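With one protein chain withheld, the remaining protein chains of the complex are depicted in position.
We just call them A and B in the order they show up, numbering each chain from 1.
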Amino acid sequence: MATDDKPTVLEVKNLWVSYATDDGPLNTVRNVSMKIRRGEIYGLVGESGSGKTTLARALVRYLPRNGSITSGSISLAGTDLLALSPGELRKVWGARVTMVHQDPSKAINPSITVGEQIAEMARVHLGMSRAQARHKALEMLEKVQLPDPESVAGRYAHQLSGGMLQRILIATALTTNPQFLIMDEPTTALDVTTEAVILDLVRDLLREYQTAVLYITHNLGVVARICDRVGVMYAGEIMEEGSIQRVFTHKLHPYTLGLLGCVPRIDIDKRDITLHTIPGHIPRPDALPEGCIFGPRCTFNDNTCHQTRNPLMEVEPEHFTICGRWADVEKSIREDFAQEKAIKALDQKDAPLVLDARNIEKQFKLRRSGLSNLFSWKPEVVRAVDNVSIRVRKGATMGIVGESGCGKTTFARCIAGFEQATSGDIFLEGEALPYSIAKRSKSTLKKIQLVFQNPDASLNPQHPVGQSVGRPLALLGNVLQSEIDQCVRELFEAVNLPADYVNRLPHELSGGEKQRVAIARAFAADPELMILDEPISSLDVSVQASLMNMLAELQKVKGTAYLFISHDLAAVRHLSDWIAVVYLGRLWEIGSAEDVFTPPYHPYTEALLSAIPIPDPNIHQERIRLQGSVPSAVNIPSGCRFHTRCPRKIGPICENEEPPWQNVHRFHSICCHIPLEELTAMQVPVASETEEEQQ
Amino acid sequence: MIAYILRRLGMILLTMLLASVIIFSVTQLLPGDVAHVILGQFATPQAVENLREELGLNRPIIVQYWDWLTSFIRGDWGISMVSRLEVRPMIMERLRNSLMLASVSLLFYVPLGILLGVIAALNEDRLADQAISGISMAFAGLPEFVTGLILIGILAISLDILPANSSIEPQTSFKEAFPFLILPAITVSLTSLGYIARMTRSSTIDVLRADYTRAADMKGLPRWQVLTKHVLRNSLLPTVTVVAMGIGWLIGGLIVTEAVFGYPGVGRLLIYGIQRRDLILIQAISMLIVAVYSFSNLAADILYGILNPRIRLGG
Partner (left out) sequence: MQNILTARQIPASRISRTIKRLRRYPATLIGFTLVGIFILMAIIGPWITPYGFSDQDLSNRLQPASAEHWFGTDQFGRDIFSRVLAGSRDVFTIAGSGTLLAVLMGLTLGMVSGYLGGAADEILMRFMDVLLSIPPLLLAMIILGTVGPSRLNIVLVVGFLYIPMVARVVRSVVLDIKTREFIEAAKMRGENSGYILFREILPNVLPPLAVEASMRFSYSIFLVASLGFLGLGVQPPSPDWGMMVSEARTWYNQAPWVLLYPAGTIALLVVGVAFTSDGLRRMLLPGGVSG
């Protein structure tokens, strides 16, 4: 891009970082070289355990006590960072290098006002007086577009939303106009609509400040949206590096190819395609394979791969890879990628209903516990779920999508019976269910099972995983005691786990393996309805892909109906036949997956689709952004409850009247005041290829 | 904030009310009749009956309790069964001495414990930490009579630099009493010192690992500023509560230490009361101690609320 002629700010050569552990030294980062120029955003992508955070901390020499840089060099605009004394280093930190941390709610000191946390930077590094520094803080808060900087500056972290806190961190990091900025997963903790707004802000600000940036993320879509160059990191080494355009179009390393193939996309209808997966695990730094470190997991490997480990080679201008077979990889892209497999050919519109949930409402009373209640005022009511109706048919998947706090998980828990609905009817195969799980019969329990979000908490740490899968068989599975072992083994096989795992304790398994056990446990009861509550969101993309494939396969074989809860629209689109969009406890749009993703959309759906970063730099997305944050479910806005943030608001009618349901056709409905024809006229498809950037 | 204080106050009053029930009923467990205890086993039945009448022992137990509680609150703490003197002036005089000893101890062990805890945290798992943690753990486990007697053996008897016996006159002024307070104060402090140091260490380690501490480091602030402004402000917050919870220990320590050094405080008066089975005295002292303990906890809660913006400004 246009940065080629700019001066180099950061230059790293052959960097090795090692941790001293009880099991000996771990070389977590090996032989990494990189260059970042002024005004350039360098995206560093990799899955967990790839060493990207260690690399970032090594670059600024801020490693944990047992970590050390064993060899290599780091130069920041001519300064050799490794030669600095700790005192000199502190003068570089904050003045020439700054960092934006992952979770803004943890990276801001809870007992100091946010204004002071910016001002202290200005005092220490810019030599400003108290008054000047205060003024500078307000100026920076304005720069990151926070409304009413005066009042924000005087507040504490707990009084501000995640999006606002992240803006404050960005403001802090830019206060001293540093040469180099590290952003470590700055938007991972945020909702997708907030993320989109922050990404826009980051891109605009960095263009203005011309800072050299290392942007760490696991999200390829984010890289495609804001970075100029990208380095793909795997097990402590860089596999491929180059400009965004080159890397995303000519993938020259099988790992990059694999990662991109793992990610479902909202812009391409790949619902009937099996996602690419990467078998196996990242090796530990003390047990690297011979030859190419990606070799054992690579589909391209041949004998030479197991013998030689290549350095990073420049195979095109400014495009590096360590794969010796890059030419084969590039050639394979067009042929290999689309091995279509029609998993869901069946048109289920007339399949029997499994779940019919009508007008479900759930309200929580906010109250402090017990006796202290005597001293508090009347309880406030949170309307977590407000009049939601959902149907799921046999063999089909209903995806419920919405941002955090929209009530989707509460709804799922009402269906499962963990929360007792306040009102509404739940019919399972035509039979009305009691609200509480304690009142449901064994035959009902058998029919509904749930896979939880967090695999660490969903398995008892003290029970061997085989036992966790065996119990539901014994209780609900109609299986003879003597056959349980055999059934457990079959279930393990169905979820691609080796049978000898049955005796292991959960802490001996990886996150993905634990989730496989949890899925096996849920299938042990052979349910009619499977509730999947964000089952993949805590896992790495390659693991997500293999789990999604497995879930699709299991559904095809067993004909189970899925209720799939997720905040990830791309995953929902990939896995679902039907999609319901939820905001603030209400349903706003419902329809088949294709319909929901084509205009007309509900304005909220439209904003969600526009916010999602698509892992392809050649895609143009309409820029529709939601301002502010989700209102509290205690004080729900009048009229259409989306009107406070709606970019398509048409007038007082939105504030005063509940919007009507409008049918686009028999299977697609939208709840909005804007007539469907007008919506169709003003909206465009999710994404389109950009012509001017095509090469 | 006001709602928070009122809630805490309500809880503490309720707790004290229930504690008074426990103290009253425990002291009523005394085998035999109080009147018998006072008059001795050779008293005539008539004398016993007269005394029972005088003490109100013929009334239902609930009435006795209520009467006792209300007069305690009014300040009428009764007449000692042994010395036949008003117990309140007797206790208040001793209370002054105990508070004197407690304050000297608190002023010694709280700052020192915090300092040691912070030093240990900054050197986590290094030699300084191992030494501080090990020694403070050892001292925290040693009963006061063991440390007290060893200190007397070394500092008073072998080196003869401090008095071994602190049985001063109850009305001695603070200035004159001070030399006699040093050894008992060190004795009381050693147990609590280790406790404060350990708790400060663990909360400081938590804060040192927090993202916002890393963020402050990465801002390039001077190290001492990161420590005082960003770390200690957060890590010492729980210490407020820890100190208040430790008051219970301190009170136990005072009782034993006063016995070791013969110091005229509430603790020794209590032991005296127990030895003589002076019911009235025991009840009054126990209630007083519970009140002091509860209100120091209340004070800590309020201080915590003031220092913590989350509570001060609401969440």
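One rule holds for everything that comes next: a contact is a pair of C-beta atoms (placed from the backbone, for glycine too) under 8 Å apart; a residue touches a chain by one contact, two chains touch by 3 or more.
Remember, it's a predicted structure, so these values are computed and weren't measured experimentally.
Out of B:Thr15, B:Thr70, B:Ser103 or B:Gln171, which touches the unshown chain?
B:Thr15
Quick one: which of A:Gly154, A:Gly280 or A:Pro647 touches the chain that's been left out?
Only one listed residue reaches the unshown chain, and that is A:Gly280.
Can you work out which residue in B:Leu107, B:Ile274 or B:Leu313 touches the chain that's missing from view?
Going through B:Leu107, B:Ile274 or B:Leu313 one by one, B:Ile274 is the residue touching the chain not shown.
Of A:Arg225, A:Arg521, A:Arg641 or A:His673, which one is in contact with the hidden chain?
Selected residue, touching the omitted chain: A:Arg521.
Of the residues in chain B, which ones touch the absent chain?
11, 14-16, 18-19, 22-23, 26-27, 29-31, 125, 130, 133-134, 137-138, 140-146, 149-150, 153, 157, 198-199, 202-203, 205-206, 248-249, 251-252, 255-256, 259-260, 270-271, 274-275, 277, 282, 286, 289-290, 293-294, 297
Would you write out the residues of chain A that touch the absent chain, in ascending order?
Within chain A, the residues that touch the unshown chain are 22-23, 279-281, 284, 287, 296-297, 369-371, 416, 418, 437-438, 442, 445, 448-450, 452-454, 457-463, 468, 471-472, 475-476, 496-498, 500, 508, 510, 513, 518, 521, 525.
Convention: only the chains that are shown with their structure count from here on.
Report the inter-centroid distance (CA atoms only) between chain A and chain B in whole Å.
The mean C-alpha positions of chain A and chain B differ by 52 Å.
Which part of chain B faces chain A closely enough to touch in the complex?
3, 6-7, 10-11, 14, 210-212, 214-223, 225, 229-230, 233-234, 237, 307-310, 313, 315
Which of the residues in chain A come into contact with chain B in the complex?
That would be residues 60, 62, 90-95, 97-99, 101-103, 106-112, 120-121, 124-125, 156, 158-159, 169, 172, 371-372, 374-376 of chain A.
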